[in-house]
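The complex appears here without one of its protein chains, the remainder shown in place.
Then we have chain A:
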Amino acid sequence: MSLLEVENLVVEFQTASGPFRAVDGVSLRVNAGEVLAIVGESGSGKSVSMLAAMGLLPWTAKVTADKLQFDGRNLLGMSASERRKIVGKDMAMIFQEPIASLNPCFTVGFQIEEVLKVHEKLGKAARRARAIELFSAVGIPNPEDRLGHFPHQMSGGQCQRVMIAIALACNPKLLIADEPTTALDVTIQKQILDLLMRLQAERGMGLIIITHNMGVVAETADRVIVQYKGRKIEEADVLSLFESPKSAYTRALLSALPDNATGDRLPTIADLLSDEQIFEGAVR
C-alpha cells in the first residue's frame, strides 16, 4: 500500500474571469522510503497539488479528487480538526523561503516546542530535550544556545535547518519539501540536500521534493513526475527520465539546461514546441 495516493486531483480557483484550473487531473503515489521529485515551471501546479494534499489551500480553492488517501485514511471526507492531527505530525512540509516561513516574533526554540506541545503533549523539560536533540540532528551547532535565537539572527541556511527540524519534530511518515533550496547558495544547497537525503534514509520516510532545478532532481530523486500547466506530462524513474525522456516537453526541458548547450544558443521550449505538442503523449 502506498503512503500517499492521489487520483485525478483537480484544484480550481474562482477568479473574476471565471474558474481557473491550477491542477488538472493529476494522479500520483508515494511509497514509504521513496523519494519522488515533482518538476515543472512556475504555474505548473506542482506546489498547489501538494498544498491541496496537505489541506493548506485557502477556502477560495475548490479541491476535488477521485481518491486522496494518506496512510490508508481518506483525507477527503475528514473533518478539519481530524485532519489537523495528521498534518504537521505524520505529514509535514517545508517551504521555499525559510526566513519568511518562520515567525519573526518568536524564538526558534518556541516554534519547535509549539509543534511538540500540540501533537505530542510533552512536558516542558521533555520538549526542550527533544528540541535540542532535533537541532543537533539537523546539524545546528550549539543547539542549547540556538533555541533562544530569533529567525533574524540566523542565516538562510540555518533557518532552513530549523524548518527541517520543525517538520521532523513528530517523526513524520511523509515529508514534502517545496523548493527547499531555491533561495540558498550552491554550497549551502548541497549541505541541505545531503541532510535531507541522510534523514530520509535513516528514518525511512517518504519524501516529495518539488523543484524546478533539474540538477536537484538528478541528485536526489528515485522517481520523477514532470508537470506543465497543471497536468502531468511524464512519470518515470530518474535514470530513464534523463536517459530516454518519453515526452517532447521533457526533452525540451533537458535541452534548455545550460550544461547541455551546444553551439551559441540555448534551445528554448517555445522554439521547439507549440502548446499542443507539449501535451502530446502526456500521461494521465
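Things to note:
The working rule: contacts are C-beta pairs under 8 Å (C-beta built on N, C-alpha and C of every residue); 3 or more make two chains touch, one makes a residue touch a chain; residues count from 1.
Everything that follows uses one rule, which is that contacts and distances are computed from a predicted model.
Note on the omitted subunit: UniProt lists it as "Peptide ABC transporter ATP-binding protein", one of the names in "Aspartate carbamoyltransferase", "Homogentisate 1,2-dioxygenase", "Aspartyl/glutamyl-tRNA(Asn/Gln) amidotransferase subunit C" or "Peptide ABC transporter ATP-binding protein". Contact with the omitted chain, checked across A:49, A:189 or A:227, is made by A:189. For chain A, the residues in touch with the chain missing from this view are 41-42, 156, 185-190, 193, 201, 212-219, 238-239, 242-243, 252-254, 256-259, 261, 264-270.
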